[in-house]
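Yeah, one chain of the complex is gone here, protein chain that is, but the others are all in their spots.
Up next is chain A:
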Amino acid sequence: MIEFQAVTKRFDDGTVAVDELNLSVDPGRITVFVGPSGCGKTTSLRMVNRMIDASSGTILVDGKDIRQSDPPLLRRGIGYVIQQAGLFPHRTVLDNVATVPLLSGWDRRKARSRAAELLEIVGLPSELGKRYPAQLSGGQQQRVGVARALAVDPPVLLMDEPFSAVDPVVREGLQDELLRLQDELDKTIVFVTHDIDEAIKLGDKVAVFRTGGKLAQYDKPSELLARPADDFVASFVGRDRGYRALGFLSADGLPVGELASVVLGTPVDQARAALRQGWAVVVDERKHPVGWVSADRLSTVDGLVTEDVLLSGGSLYDVDSGSLRSALDSALSSPSALGVAVDGTGALVGSVTADEVLRALASARDAGEVPQ
């Protein structure tokens, strides 16, 4: 879909931002360009829609050499999401989203109704359409930026560090949202970030750039973690990469053990009787885990098991979609050392232990499922 052929960018002052880049972006997938500052990732992205022109080499979009396109027309056919959204402060949210359709010659009514549709697609309430960007939160502005980029339904979407300016919680929400959108839209997305965790979470494939504009490795995230091409990639991918690699191993077949549970509001003496090895998980009326009780904790209270007596729980492991990483984390973060397993609806299923996760890892290795 997008093809870099021996692309080099040398700026007027002689610095080489991108050095002989050869890379082919898979259609309908998310490809992430990641690397330290000055590695040429943003320059590479901006060459695709000719915001920057390559010094030499060829870039093909959909088989066509982009040098043969008129830049404004080329850009209208490629969605672009910029850092900090870059919304037009003097236009309402709806008019911001309608910008590209209007530039492309749609009539005003059609452009507006398309814009309203897009607000819904990116999960914004329609009454926000009448507001100005300054009246929105950072996360909402970023969604409007995505909606604006999608307005004429371009097959290619370029995203230039779009989530770097929002706080970590909002960023995670926006990342999940992007993955959900991509499930429905199947765009060819090139995403630039300096955050390796973001790259690994979002990318179907990740291109790691090193300073001086050289491509260090271009691979699936699981390969990147398991088999970094050299020391630079290994150190850039960071510590804990063995642990993070578990995130790509399915936890199918991981045994789920029984777990003592009591319902919130049970009398304390009944709860004491239900403990197993001194622990029980407490669930609400929908069977969702809300915390733990221990023999220690119950020995000092009377009456009913209320929220006040609970020890807070660790992370939850979803048996339908979880990885070995989430299973291991649930065990390591649990006060009882037993990971709490839930089903897709969040209801309690049972327990997992760290030992079982490691055994599952060993058998996955034997079966050749772990990249070596």
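Worth a mention:
Assume a residue touches a chain if its C-beta (ideal position, glycine included) is under 8 Å from a C-beta of that chain, and two chains touch if they have at least 3 such contacts; residues count from 1.
Here is the rule we use: contacts and distances are computed from a predicted model.
Missing from the rendering is one chain, named in UniProt as "ABC transmembrane type-1 domain-containing protein" (options: "Predicted lipid carrier protein YhbT, contains SCP2 domain", "Ferrous iron transport protein A", "Methylamine dehydrogenase heavy chain" or "ABC transmembrane type-1 domain-containing protein"). Screening A:9, A:112, A:148 or A:325 for touch with the missing chain picks out A:148.
Contact with the omitted chain, checked across A:86, A:123 or A:155, is made by A:86.
Contact with the chain that does not appear here is found for just one residue of A:73, A:273 or A:347, A:73. Of the listed residues A:49, A:217, A:323 or A:351, the one in contact with the hidden chain in the full complex is A:49. Considering the complete assembly, chain A touches the hidden chain via residues 49, 51, 72-76, 80, 82-91, 99-100, 103-104, 131-132, 134-135, 148-149, 158.
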